[in-house]
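A single protein chain has been removed from this complex, and every other one stays in its place.
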Amino acid sequence: MIVDTSFGSDNHAGVHPRILDAIREANSGPAVAYGLDDFTATAVEKFREHFGKNADVYLVFNGTGANVISLATLARPFQAVICTEHAHINADECGAPENYSGCKLKTVHTPNGKLTVDDIGRQLAGRLDQHRVQPSVVSITQASELGTVYSAEEVREIAAFCHGHNLYLHMDGARICNAAASLGKGLGEISGQLGVDMLSFGGTKNGLLLGEAVVCFNPELSKHTLFIRKQAMQLASKMRFIAAQFTALLSDDLWLQNASQANRMAKLLEEKVKGIPGLAIVQPVQANAVFASLPRQAIDKLLKKYFFYTWDEDKNEVRWMTSFSTTEKDIENFAAAIRESCK
Amino acid sequence: MIVDTSFGSDNHAGVHPRILDAIREANSGPAVAYGLDDFTATAVEKFREHFGKNADVYLVFNGTGANVISLATLARPFQAVICTEHAHINADECGAPENYSGCKLKTVHTPNGKLTVDDIGRQLAGRLDQHRVQPSVVSITQASELGTVYSAEEVREIAAFCHGHNLYLHMDGARICNAAASLGKGLGEISGQLGVDMLSFGGTKNGLLLGEAVVCFNPELSKHTLFIRKQAMQLASKMRFIAAQFTALLSDDLWLQNASQANRMAKLLEEKVKGIPGLAIVQPVQANAVFASLPRQAIDKLLKKYFFYTWDEDKNEVRWMTSFSTTEKDIENFAAAIRESCK
Amino acid sequence: MIVDTSFGSDNHAGVHPRILDAIREANSGPAVAYGLDDFTATAVEKFREHFGKNADVYLVFNGTGANVISLATLARPFQAVICTEHAHINADECGAPENYSGCKLKTVHTPNGKLTVDDIGRQLAGRLDQHRVQPSVVSITQASELGTVYSAEEVREIAAFCHGHNLYLHMDGARICNAAASLGKGLGEISGQLGVDMLSFGGTKNGLLLGEAVVCFNPELSKHTLFIRKQAMQLASKMRFIAAQFTALLSDDLWLQNASQANRMAKLLEEKVKGIPGLAIVQPVQANAVFASLPRQAIDKLLKKYFFYTWDEDKNEVRWMTSFSTTEKDIENFAAAIRESCK
Partner (left out) sequence: MIVDTSFGSDNHAGVHPRILDAIREANSGPAVAYGLDDFTATAVEKFREHFGKNADVYLVFNGTGANVISLATLARPFQAVICTEHAHINADECGAPENYSGCKLKTVHTPNGKLTVDDIGRQLAGRLDQHRVQPSVVSITQASELGTVYSAEEVREIAAFCHGHNLYLHMDGARICNAAASLGKGLGEISGQLGVDMLSFGGTKNGLLLGEAVVCFNPELSKHTLFIRKQAMQLASKMRFIAAQFTALLSDDLWLQNASQANRMAKLLEEKVKGIPGLAIVQPVQANAVFASLPRQAIDKLLKKYFFYTWDEDKNEVRWMTSFSTTEKDIENFAAAIRESCK
């Protein structure tokens, strides 16, 4: 199904032209496989410009892979990972985290997709009880699956709590660029510098053809990650073509331009539809998603022309995602259609 | 490390220009993710032209993924997979097959990388003994890791034996195009039509940027493979960019041209180096690999200029791989360097 | 820690004398190991007297083992098991079900430890969505972890729903004897005959030294369970000593006498403490557990003399378990102590 304009997901977008150029340029003669090439070395250096010189970087295929490798690095099979019910690792990865890491996920219901220190604390009952899995990792998603963004202070507080309670902090950053753009901060400033131990850095949703990265801020923790990546089936042979994309994304603020455009379009959509009778915005629009409730028949009408997901059937809540390739014209047309459908 | 000419692996090659064109053409507007797009539908149709209309096709990232998904489809965790010691699933996947499928590999020592019916039969002792893992799959590699090729008759015989003994037959076809070119037969003719149940179809080593496929010839077997692919972390979001590559590869005989060129270059290399004093060709050159033994100091001299792998340190055996991008000039230069190094 | 009287768990009790006699009698000369002995054959026949002649029976060490083997028989790793939050498989097995079966547990919050058809139905959203684990098993606990008992009608309704929705029904019967005694029905009448597909039959909590059984009511489902038991590390070599215990338990109504005694003592305890000011019974007493709330300081006083578990720290809820070896005198003394502590 090809769609004219999709609000289904930021991964319905194509590849940014500068990323495609980078791929073409990397296609010059042979290169050693499995990451031992110069393109990969360059990409790793680029990551270190953003995340600090100690950052240990592993390029992988997709977000599920990045998350699972991070969790398997930080937790052993009898341990547990604390996350929200909405966390991608819990809701959308077909059990891959439990299956590969062996760990149980301990999930928390949250109204806005964001964990709090209190939520985490409540999951620590049963520590040292041999019948219970032992929490060793907290995983937060930035920006969250509900389009909200943790403030720097919130992440710092969670990190401090984790480290004070013998827990590691993982950040699922499938949309970390959107979060950084939203907060007006650098990528390292909102992750490693706040105490995050391991990061799944998302590329695909921000303009890459395909590619994510595992970034570890403490190389002692990731001393086995090389092997975990391979065993988790996430080692690319022609790695240079993933590496070259990341080098382009992380150069000349392309990551920021793409994320900012996506965020701006979400904000614009919010503005255009606010006040439509029968429609309510149900989450703060802080990144590139708009969550709204509207009448069932309005949803049905819209779905005939546009692709997007109903998030909660019972509440008539929908999710509209924007991407780097969404234009103001797209938003105007879509907002008009929404208004029309609500009549 | 960028290298002028590499004989290290066929995945040291870049991307074929027609593949790169296909990627660029697929980059037009939004498309639904996770394989529900038209590009993927087209690619699947293309596979069915080659493999028959019942072929059930799953596009994935890499060969380890394709193999593991195939095995996990065909075997349950208390079962076992019979393969050669040299099999990629045994030697080169960091335990991913055992880890994800839960299965044990029962390995057979072979002189030439090819299993026989007798080898398989000997591994069936202990059936119904509750202390032993229960073989349920045989996995053969075509072309094999030692550059040899199973004849159609050999595969047919193995398949018949398997089906007569309650075993499924998996083919690791990371280089099936090279095998088909070598045998002068079609892709379906040397897999499903001979009784292969599941195939890992290799794209990356034959000119793709990245992409492999799981092909199942009996849809009843693969009714859960959709979920296994996702849980095995091998589901691409922007699937169209893998799909478009396969459509190009499987059109206008590109798969055959690429594989034939690689095979011809291996044969040419064999011819050029045969008879060099101190050098021996140690495996039949039937696909795109030349296995040779030569003096240690000759190997060391060559490695200063060319990239390739020593296969067996004790026996001074090396592996030289060719690819679609290897040229006659490359071979001439390399053969001359080999001759020089052996002086 | 030896305790005079424990209300901590029914597994704080010792071994019933008739069980110990059975063990001693089985200790006569050599016997083939791993279940191929006559004692095991006799035990299996005994099970079939209760559960029907098609019952397929596997003796194992403990309840976690029985549950995990059942789930691994009925579900593949990308599938899911629906159960309550309180389910032993979720709360008390240190992640063994997920770890061995590879499956995710989808948990439901319930007030009384019992699943309903509506609960199950709500967990079926996302079927056929490749990003979601696919529910294939429902697991209910009879008697439940909260001391409640499903009526025959409730189980029949759940079974019918399961079978109408392509789900198997597993019953964790660690305390199925208590449930049967409570309902005044036979063991088969409240499991297989109602549509349960697989049962973890509990022996240890009802007077055995050690031993549980997996009972499958459809031998087609359990055709691989022999190997799953071994791979799950639950195959005893000197099996006859587990078998002989079960033969004794299932003969001459010993299972019923033991369970009835435990149930009666719980009921007696409820009667004796009802009406004590500050104390409330918080779950129906239907098997051998009494759940009560009482003032924190009363709990603390009691814990100095008696062993039991605080179930919910926030609500000052405690769990008092009785067993086959609990006497009326034990209850009288304990009730008096409770009354005293609440003053």
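Letters A, B and C mark the chains as written, and numbering starts fresh at 1 in each.
Going forward, contacts are C-beta pairs under 8 Å (C-beta built on N, C-alpha and C of every residue); 3 or more make two chains touch, one makes a residue touch a chain.
In this text the structure is predicted, and so the values were computed from the model without any measurement.
Between the chain not shown and the residues C:74, C:94 or C:162, the one that touches is C:94. When the omitted chain is restored, the residue from B:84, B:130, B:144 or B:245 that touches it is B:130. Of the listed residues B:10, B:37, B:98 or B:212, the one in contact with the hidden chain in the full complex is B:98. Touch with the chain that is not drawn comes from one residue among A:231, A:247, A:322 or A:341, which is A:231.
Residues touching the missing chain, restricted to chain A, are 34, 72, 76-79, 102, 130-131, 133-134, 224, 226-231, 235 (touch as defined at the top).
Residues touching the missing chain, restricted to chain B, are 77-78, 80, 91-95, 98-99, 102-104, 125, 130-133, 313 (touch as defined at the top).
On the side of chain C, touch with the chain left out of the figure occurs at residues 1-6, 8-9, 11-15, 20, 23-24, 26-33, 36-38, 61-65, 68, 93-96, 99-100, 204-205, 209-210, 227, 230-238, 241-242, 307, 323, 325.
Basically, only the chains that are shown with their structure count from here on.
Distance from each chain's C-alpha mean to the overall C-alpha mean is smallest for A.
Although chain B and chain C carry the same sequence, what matters here is overlap: shared residue numbers make up over half of all numbers found at their interface.
Our note on geometry: chain A versus chain B, Cα centroid distance of 33 Å, whole angstroms.
Chain A and chain C have Cα centroids separated by 42 Å. Separating the centre of chain B from that of chain C, both taken as means of CA atoms, is a distance of 50 Å.
Shared interface positions of chain B, i.e. residues touching 2 or more other chains, are given as 227, 230-231, 235.
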